[in-house]
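Dropping a structure here in C-alpha cells format, bear with me for questions.
Removed: one protein chain of the complex. Kept in place: all other protein chains.
Up next is subunit A:
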Amino acid sequence: MSDHAQEPLLEIRNLRIEATAYAPGEKPKDIVIVDDVSLSLERGKVMGLIGESGAGKSTIGLSALSYGRGGIRLSGGEIRLNGREIRTAGPGTLRNLRGREVTYVAQSAAAAFNPAKKLMEQVTEATLKHGVMSKEDAEKRAVELFRTLSLPDPEHFGDRYPHQVSGGQLQRAMTALALCPKPDLVIFDEPTTALDVTTQIDVLAAIKTAIAETGVAALYITHDLAVVAQVSDEIMVLRHGKMVEHGTVQQIIEAPREEYTRALISVRSIEHEEKKPTPEPLLRVEGVSARYGSMTKDVLSNISVELHAGQTLALVGESGSGKSTMARVITGLLPPRTGNITFDGKPLPPALKQRSREELRQLQMIYQMADVAMNPRQTVATIIGRPLEFYFGLRGRKRDERVQELLDAIELGKGFADRYPAELSGGQKQRVCIARALAANPKLIICDEVTSALDPLVADGILKLLLDLQKREGVAYLFITHDIATVRAIADSIAVMYQGRVQRYGTKSEVLTPPFDDYTDLLLSSVPEMKLGWLESVLDHRKMTSAGN
C-alpha cells in the first residue's frame, strides 16, 4: 500500500448521513444525522472525535467502515480509505476491508464479545478469516498483544470465556481483537466510558501503549475531553452532526476558538462553598451492616455516617463498593443486619413496610436511569401529581397549580405538563424525576448516580438545579456517585467507600486534603485532568511510589 503514501489514510469529504424516523401516527420522515463533515487522517495519527450524545461521533466513526447502524444511510459525500472510495462500495469489497484494514472497538466490550465462544477464537477470527497470517502466528500475536495490554497470564488468557474476566480486562481484550489483524486504522468508540475511573486509567494507558507500539492510526470517540486529550494528536469537536472546531490537542485545550468548545472545557467547574455541620444531624447511620439473601459475606460492614439538614453527603466509590446498597438500606428496601438509622431525631424502622406514610414522605429518591423510573404511559402532570395526591390529598385545580409550581422550580415551561416521557430529552426526564421527589416536600432526597447517564453540559445543569433547590427548600441530599468532579461540585461532606466499608469520611475539605490513604489517593489521581501529559505524569508518579515501597 506504499503507492498511496502521499494520500492520507482516511479522507472524508462533505459526509452526509441520514436516517428515516418513524414517529407513531406520522409519516416517516428523513432526518439528517451528520451534515457536511470533512476530516483527513494520516497514517499512524490519532484523531479524537468529541461531542455530546447525538453529535454523530459514533456514526462518523462507523462510516470509516462504511457501516450504518439500524436504518442509517451514508447518503452523500466521499469516504476514501487507502485511496479508494468506500461509501458506495459493494458488500464484497466491504467484507474484505472490515476487520482487516479498519477494525472497531465497541463501548461495551461485555456486550460486544460472543458469550458462547472463547476469547482467543474471537480475537483471532478476523485475522484468520482474511488470511492475514496462519493460525499459529495469529495466536502468537494475540498473546503478544495480551502482554502489551498488561492482561493477566497472557499465555492462557485466550482460553477463557468472556464472562470469566472483568470488564476492564474485556475492554483490553477488545483492543487486542482490533489490533490482531494489523489494521491500518482502529475506531475506538468510547472504550473507557463504561469503566470505573481506577480501571479507566489502566485501560487508557494500555490502549496508548498499544497504539504507539503498533503504529496504527486511530479515531478515538468520546464525550470526555480530558480523556481524549491524553491519547490524540488532533481533536475534532462535533455538535448536532456538524463540525464545531478542529485543531491540535494543544490548540483545542489551551486556545479554543469556539464558545461551545470553551463550555466543554470549563464543564464541572461549579464552585460550591462547604457548609458547617449543624449540632444535630438529620440522618444518622450507626454501625450498619447488611447483606443480600443467603449471602455469607456482608455487602456493607459497620457503616457510620451523618448527614445534616440542608446539606449534601456524597457517597463515592467504584461499582461494587456498596454505594447503592446503602441507599437500599436507608430507604428500607433492604433492612440492615445490624446497626441503627436515626432520622430527624427519631429511630427509623428498618423495613419499608413498618414505616408510616409520613416517614416515607420525608425521604424521597431519584434514580440513575430517568427513562425507566417513569411510567411511559403517564403524562408529566400525572407523574408529578401522584405524590401530591398520595401524601397531601391534593386534587383538581389545586393539584394542577402545584404541578405547575414544581415545573417552574425545575425550569421547565408551561407546555410540559401534558407531555409523555418519550417526548422529553434525557436532562428533561431527570428534571421531572427531581420534581416528583420534590413534590413530597421531603427533608432528604437520595440521589443515586443521577448525572451518570447524562452528557457533561446537561449534567452540569442538573447539579446547578439541585444546589439551587437546596438553597431554597433546605432539602438534604445523600448523593451517590462514582465521579469525583461531581462530588467536588456538590458535597459538603464525603464518605469514600471501598468494598463495603467507609474508607475515609469527613467534611469535603478534610477528605480532599492530603495526606490520603492509598485507596483515596488512587481514586483521586485516576480522575482524568484536562491537560496534556496528565496520563504520563500519573503513571510515572505511580511507578515511582511503587518502586520506593
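Assume a contact is a pair of C-beta atoms (placed from the backbone, for glycine too) under 8 Å apart; a residue touches a chain by one contact, two chains touch by 3 or more; residues count from 1.
We take it that contacts and distances are computed from a predicted model.
**Q** Leaving aside the chains you can see, what is the UniProt protein name of the one that's missing? Options: "ABC transporter permease", "Rieske 2Fe-2S domain-containing protein", "Monooxygenase" or "Dihydroxyacetone kinase subunit L".
**A** Options "ABC transporter permease", "Rieske 2Fe-2S domain-containing protein", "Monooxygenase" or "Dihydroxyacetone kinase subunit L" narrow down to "ABC transporter permease" for the missing chain.
**Q** Using the touch definition from the top, which of A:T20, A:S134, A:Q164 or A:T248 touches the missing chain?
**A** A:Q164
**Q** Which one touches the absent chain: A:R100, A:R141 or A:R239?
**A** Of the listed residues, the one touching the omitted chain is A:R100.
**Q** Of the residues listed, A:L10, A:L65 or A:V432, which one is in contact with the missing chain?
**A** Checking the options A:L10, A:L65 or A:V432, the one contacting the hidden chain is A:L65.
**Q** Based on the whole complex, identify which of A:P28, A:G90 or A:P115 touches the chain you can't see.
**A** A:P115
**Q** Identify the residues of subunit A touching the omitted chain, counting contacts across the whole complex.
**A** These residues of subunit A touch the chain that is not shown: 65, 67, 69, 94-100, 103-104, 106, 108, 111-117, 122, 125-126, 129-130, 160-161, 163-164, 177.
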